[in-house]
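With one protein chain removed, the remaining protein chains of the complex are shown where they sit.
Labels for the chains are A, B and C, by order of writing; each one numbers its residues from 1.
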Amino acid sequence: MDFNDTPEEAAFRAEVRAWIDANAPKHLEPELRRASFASSGLVSEDPVTAGKAWQKKKAAAGWACLHWPKEYGGAARSPIERVIWSQEEGPYASLSGIFIIGHGMCGPTVMAWASEDQKQARLPPLASGEEIWCQLFSEPASGSDLAGLRTRAVKADDGSGDWIVNGQKIWTSGAQHSDWGLLIARTDPDVPKHRGLTMFFLSMHSPGVKVVPIKQANGASGFNEVYFTDVRIPDAQRLGEVGQGWQVSLTTLMNERLSIGAGMSTGFPDVFRYCMEAEIDGRPAVEDANVRSKLAQFAVRESGLRYTGMRAISALSKGETPGPENSIGKLVAGATMQELAMFALDLQGEAGVVWDEDSPQNGRFQSVLMRSPATRIEGGSDEILRNIIGERVLGLPGDIRVDKDLPFREIPTSGRRKG
Amino acid sequence: MDFNDTPEEAAFRAEVRAWIDANAPKHLEPELRRASFASSGLVSEDPVTAGKAWQKKKAAAGWACLHWPKEYGGAARSPIERVIWSQEEGPYASLSGIFIIGHGMCGPTVMAWASEDQKQARLPPLASGEEIWCQLFSEPASGSDLAGLRTRAVKADDGSGDWIVNGQKIWTSGAQHSDWGLLIARTDPDVPKHRGLTMFFLSMHSPGVKVVPIKQANGASGFNEVYFTDVRIPDAQRLGEVGQGWQVSLTTLMNERLSIGAGMSTGFPDVFRYCMEAEIDGRPAVEDANVRSKLAQFAVRESGLRYTGMRAISALSKGETPGPENSIGKLVAGATMQELAMFALDLQGEAGVVWDEDSPQNGRFQSVLMRSPATRIEGGSDEILRNIIGERVLGLPGDIRVDKDLPFREIPTSGRRKG
Amino acid sequence: MNLDFSDEQKLLRDQVRRFLEQRCPPAAVRAVLEGEAEYHAALYAGLAELGVLGSAIPEEYGGVGLGHLELCVLAEELGRALAPVPVASSIYLAAECLMQAGSEAQKAAWLPKLAAGEAIGCFAIAEGRGRMSAEKVQARVEGDRLSGAKAPVADGGIADFCIVAARDGDGVSLFLVDLSAAGVRRTALKTIDPTRGQARLDFDGAAADRIGGAGDGWHIASQVMDRAAILLAFEQLGGADRALEMGRDYALERMAFGRQIGSFQAIKHMLADMYVAATLARSNCYYGAWALSSAAAELPVAAATARVSATTAFQHCAKNNIQVHGGMGFTWDFDCHLYYRRANALALALGSLSTWESLLIERMSAGNREAAA
Partner (left out) sequence: MNLDFSDEQKLLRDQVRRFLEQRCPPAAVRAVLEGEAEYHAALYAGLAELGVLGSAIPEEYGGVGLGHLELCVLAEELGRALAPVPVASSIYLAAECLMQAGSEAQKAAWLPKLAAGEAIGCFAIAEGRGRMSAEKVQARVEGDRLSGAKAPVADGGIADFCIVAARDGDGVSLFLVDLSAAGVRRTALKTIDPTRGQARLDFDGAAADRIGGAGDGWHIASQVMDRAAILLAFEQLGGADRALEMGRDYALERMAFGRQIGSFQAIKHMLADMYVAATLARSNCYYGAWALSSAAAELPVAAATARVSATTAFQHCAKNNIQVHGGMGFTWDFDCHLYYRRANALALALGSLSTWESLLIERMSAGNREAAA
């Protein structure tokens, strides 16, 4: 057991460090260090412009999409090299936040299911940051139950082979900046729900696509609704067979949960720092027995997640596949963030209600309080994650499914009130 | 809002108090005050003998089974009078603990379903404490899922009309002292499980009945297994129709959860008292901020249960039926007991592991630690109680039932391991 | 024994609930959340007209003279509807303080206006972050002139007068300050719950009129805050109950995997636990109402009990109501966040949960020691 690099890893790290040192936009570092979940932290420049510039620079030097094959614009680096890169990239990584979905989910899906021509056309500009992708999966009536989606794709009756799409997607991050979208739609409502789906990709600039930002409970708008009105998609932009959309989507989702959960922080270090400064009855808060007991339990969750991440990296470093431990990341971090925010506000007393730049750490705890409920839902709710751990990690049976063999159109769609 | 009796209630209370003052076995009071959940606390006398004597005295003076009709040995008192009685009976109530199941569950079931002859024969000696009853419902393979029981009753082939019972029951409190038992058995395994059950009562002195105490995790034996080998029951001791056993059992269970949950204490007062005495770093534990925070949360659960009970009494006092609030009693008290025990041991430090008469409060917290896991299970597990609150109080839908319409013998009986 | 409200009080509750359903739907709350107004003035006037504001104020001072049980009933409804009005500041705190410690002239000057909704009062103890304490009070009165700063002050931006804790000689006293007078500067503060405004008040030689005895300020303020804590606990109870109902209703309506989501144990048991928390809070609040209305010696313990229980319940229910709603629960358009904001804001009013936890056990142990002595 040690925390040191192997000689090869150390050499790679030195190379990365030197390149970043010479090329990173250092003037942005202080802002980027204030990045929080779902925000790059950037205010002095447009995040999309700055993000595209950084990605382009990386791509030119061979540092884009380390895990992708070289023929599609990647660098074909090993998983552990990818980890070292991200450790060294540090705060600048948040500049590339707009590409996470494209590089982590859409790209791998296209790579697995598209024709060679399509891959050659679409992947390099995605890798180099010229094009941004978004993922069009969730719908208002199908969140956790993704396969219950209702957006319809029907063959055009003009013999073109094109598909005509109508419906609505929701929770689409980055849709407003995106050039392309990965879309799952229902092509057959007369078969059981998992069997009537088909995957496509489409230009977000297509006629009939309308992006509407969702105002969130915290006042921000990180997500969008996307409306489709007679949007035309060429059949060549179908991924997988008609009716095979569910299997295709599993490629995407497998990557989504990994990338959301891995290495999440609970925000403990900020709260701990605040407890070192704040006072209770004239003494440092950190000396209060109640604060200590609560902080200690938060601390071991934070360090538990940190070392769980390092265990996964250790496995990667040895060429092994990490175990299922990482699936706990978002489950633990989401709930803990929210508890920590309430705890930090409690320490502030009546003044905890105030949310402005004079609040401790620029109002960070108030922001986390208002943002954290979403963390416990997006990308797999706490309940879905517990199901995944129970079923895929512990091998417990699935929930009883009443909709499994029903044709989609016969599945009940609204709860009837008793009495 | 007030905590005072109405004039009628005050008069009744005075009458009760005077009678108890004149008749209670006062020499036993100190022992009885040490009573804990599932134990009368009595050591100097045999609890069964002492219990029967007290019940007989009460019956003779018209204080037995206050809620029963007079013709069956009861006193036909109002619910609020019953509450006042139990408040005044205080520690002596634990003497009658051996009759709780008979008076609270078996008696009402017999009253609702037996013939008039049977009622005349069985209820008065139960009311007066001459006979003890037990309840033979749970089985090793059917705990929460009571209707999955397997004890079989078949018609004797001798034309007597008698039933022959074979099988096993479990978790039977007081079976070793009981004269009679209320038994639910399967009379038809070819119909869905709720429809093939029939209720009986039988003499526990019948040939073929064997009572075996269960040693519990804490070393005590409050429960028994009861084995039936070709036990003969006259058809006249059937309650309700053949196949109607489930409906009959609901009479019993409705009463069980009420009597278990109502007015439970979490044990907080003992722990609070201990925190007043114990020290942390040379100062009273009760001054420690961590102790205070945890105690406060325990305190509001204890008082919340106490005043929930009083709200129910208030409703009774006005002739109303209490709301569903009391269903939370055991759910809250069970979990809290266990947490409180761990908390009290934590305060004792390394010495908390020691469990003897020199431990604080005679080792009470160690005893609660070892007994409380059972409280969260017996008489409806935490999970069953949450289902009840969710479904019966909040009106949420029931769990999906896969066994509902299957003939009993086709219901799967063991889990198959995957892979 | 009767740990319940009377039939008349329940009728009153139904009446106020209907009134608030009509006059204070979520859209009315959102108007304050999103708009410029710091409170819903028409609703406040309506509540005055209905007699809500004056319910516990004696008739001789323009009130209805019902009592504090009625005020508890009303508080629950205001909490349930998230009413964006300064009732807590003006009635639970300012009016209560005047009734407890005000001079005849002070009462006559302000109570009728408070009851009629013609004036708004507020209560300013805190000076910045952390637990409130007498030692932390830096505001100072010299020669009937107040200087110093108070923040946050609930409803300080809209109040006509303020009751301020300030140093006077060696001790802390309470002072009544007319906020329209010279030497007062108000600054609105941004908060997590804009439906209940907060402000910073800076005083620079503002005229101050002492309430109660010199040096008695902290003692009076504590008594007033205990009483207000019970009323706020009822507001929290109303909010918790409504959040539970919203979650329950959504769990019945929303389908996933072909089932109502309330048929999944994860959701069903979450709602059951919300019910448990709300029920414990209700029972503890009733205990508080009894203590408040009967001036019982248990009042300090009952106040802390109700407050700890109701804070815990409202935060628990508001947080899990969002979780039951899933993604929709986190949109601006659904009302879940209104309850979440209020739950977390009320959790800090009059001192945070950990403060009240500590107070509860301190008071219980003091009581226990006295009983033993």
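As a working rule, a residue touches a chain if its C-beta (ideal position, glycine included) is under 8 Å from a C-beta of that chain, and two chains touch if they have at least 3 such contacts.
Values in this document were obtained by computation on a predicted structure and should not be read as measured data.
Q: Shown chains touched by the missing chain?
A: Within the full complex, the chain not displayed touches A, B, C.
Q: Touching the left-out chain: which of B:T266, B:N290 or B:S303?
A: B:N290
Q: Specify the residue from the set B:G143, B:G181, B:G309 or B:P397 that touches the hidden chain.
A: B:G143
Q: Across the whole complex, list the residues on chain A that are touched by the chain not included here.
A: Residues of chain A in contact with the hidden chain: 1-5, 9, 272-273, 275-276, 284, 286, 289, 291-293, 295-297, 299-301, 303-308, 310-311, 313-315, 317-318, 325, 328, 331-332, 383, 385-387, 389-391, 393-400.
Q: List the residues of chain B that touch the chain left out of this view.
A: 138, 140-145, 148, 170-171, 214-219, 278-282, 290, 338, 342, 345-356, 360, 366, 369-370, 373-374, 376-378, 381-383, 386-387, 399, 401-403, 406, 411-415, 417-418
Q: Can you name the residues of chain C that touch the chain not displayed here?
A: 264-266, 269
Heads up, the rule we're going with is that only the chains that are shown with their structure count from here on.
Q: Using mean C-alpha positions as chain centres, tell me how far chain A is from chain B in Å, no decimals.
A: 51
Q: Which whole number of Å gives the spacing of the CA centres of chain B and chain C?
A: Inter-chain centre distance comes to 42 Å.
Q: Mind pulling the chain B residues that touch 2 or more other chains?
A: Residues 289, 291-293, 395, 397, 400 of chain B each touch two or more of the other chains.
Q: Would you pick out the residues of chain C that each touch at least 2 other chains?
A: In chain C, the residues touching two or more other chains are 251-252, 259-260, 262, 267, 354, 357-358.
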